[in-house]
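Once you've had a glance at the structure underneath, I'll fire off some questions.
One protein chain is absent from this view; the other protein chains keep their places.
Take a look at chain A:
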Amino acid sequence: MDAGTGYTIEGASGTWEVVIGLEVHAQVISNAKLFSGAATAFGAAPNTQVSFIDAAFPGMLPVINRECVAQAVRTGLGLAAQINLVSRFDRKNYFYADLPAGYQISQYEHPIVGQGTIEIELDGGITKSIGITRLHLEQDAGKSLHDQHPSKSYIDLNRAGVALMEIVSEPDLRSPEEAGAYLRKLRTILRYLGTCDGNMEEGSMRADVNVSVRRPGEGFRTRCEVKNVNSVRFVMQAVEAEARRQIAVWEEGGTVEQETRLYDVARGVTRSMRSKEDAHDYRYFPDPDLLPLVLEQGWVDALAAGLPELPDAKKRRLMARHGLSAYDAGVLVAEQATADFYERLAAGRDAKLAANWMLGDFFAALNRTGRTISDPPVSAAQLGALLDLIADATINGRIAKEVFEAMVETGDDPAAIIDARGLRQVTDTGAIDAAVAAVLAANADKVADYRGGKEKLFGFFVGQVMKAMAGKGNPALVNDVLRRHLAGGG
């Protein structure tokens, strides 16, 4: 388990390792909430998506949403995890203004999903298997706004009761890079499964980061939990900031106390949340309003049969079928839309050439134009047509780049651009013969040098001929004709 990035931090007194476990709260994609019929859509007017159940009116009873259960099971299957056919809901008791019932319905002792794994990819083509401890279903809380009034907080319960999956990892992560890779991979899997949109900016995926440090070879020391970190970059920064803080505490002869902390993005440090001192005394007990959640194996099997191809499987298939490198395949499967684009592009074509074009010119064009794979400046069909025109020797590779840039700019099809701009490749050997003869005549001295043994000049002649032909010469034919002329033939 220790194969990975080999990341350590040098303290004043020697080397420290960092141990990280992540608890990710992923908002379930569903129309209605976990236990009520109110809507889940983001951005609605305050308190318009709230049922009396979500607002904890007396006497209201929760009824579970089948689709939320299915989404949790799909996610468990996607994490190669054990699905528990019997699970149970518990009340997690705490007081906060945006939790009207005074408890959150969650799963404590008997979660719906047990142990699983996620394979993460690190720099240098290393992969590492990270254990998943469990996944359970729970309710989200409402939203508090603290900046509307000097002495009051405003509460919107639209989010209260929306289904969350809490996905807990084993303390298998050893560096900020590994933590980042884990979050990105988890997000990719959730997006493939369609169980969470993974949108950290809108808060539909948030991470609690457990960090401890230790000397190499030691057991675990006390950990601290950094709550509610909302981007991959901040998680990586929070890990490093918290690890350095703990190292300083230990090295000064102190003791790290288990506590809940917050990451201060502006200052790049973590700070204690003192108000949470009692917070771990949640007094869980089984929710008397809810019976055990019992699933049929056949229902789980049907969900399994309906899963899409997941990123690891897709990556292996792209590598095996198309001979792509692990790195290229990894980039292409990171987003499902990218993989779909690639597969449409590569179908019936040179798959490696297709990958090179996508990872090179196409991605560069996306970056430059600020467009996304779902709204690209050049469609898969258009880029495919360009590759076909290279394959049938209508244009050469160099002209293809020029055509591609014109496609990005105008949105036109490649054939139209080639015709309009007269970029068709010259395969007429008469024209190539004439261009070669003219270049050789104008460079008689270099021809003599070449014949005298300076064979590196061949590239120079190719360049001159291509220039004379405005780049449109068929490279293979130009090479043939040049060789023949230089060998003294006509």
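Side notes on the structure shown:
To be clear about the criterion, a contact is a pair of C-beta atoms (placed from the backbone, for glycine too) under 8 Å apart; a residue touches a chain by one contact, two chains touch by 3 or more; residues count from 1.
Methods note: contacts and distances are computed from a predicted model.
For the chain of the complex excluded from view, the name given in UniProt is "Aspartyl/glutamyl-tRNA(Asn/Gln) amidotransferase subunit C" [choices: "Iron-sulfur cluster assembly scaffold protein IscU", "Sugar ABC transporter ATP-binding protein", "Aspartyl/glutamyl-tRNA(Asn/Gln) amidotransferase subunit C" or "Cytochrome d ubiquinol oxidase subunit II"]. Per the touch definition above, the residue from A:S153, A:N199 or A:S374 contacting the chain not shown is A:S153. Considering A:G131, A:P286 or A:P475, the position touching the chain not shown turns out to be A:P286 (whole complex).
In the complete complex, the residue from A:T15, A:S129 or A:S144 that touches the missing chain is A:S144.
Checked against the hidden chain, the listed residues A:P46, A:G114, A:G131 or A:P377 yield one contact partner: A:P46.
Against the chain not displayed here, chain A makes contact via residues 30-32, 36-39, 45-53, 55, 63-69, 88, 93, 95-97, 144-146, 148-157, 273-275, 278, 281, 283, 286, 288, 290-294.
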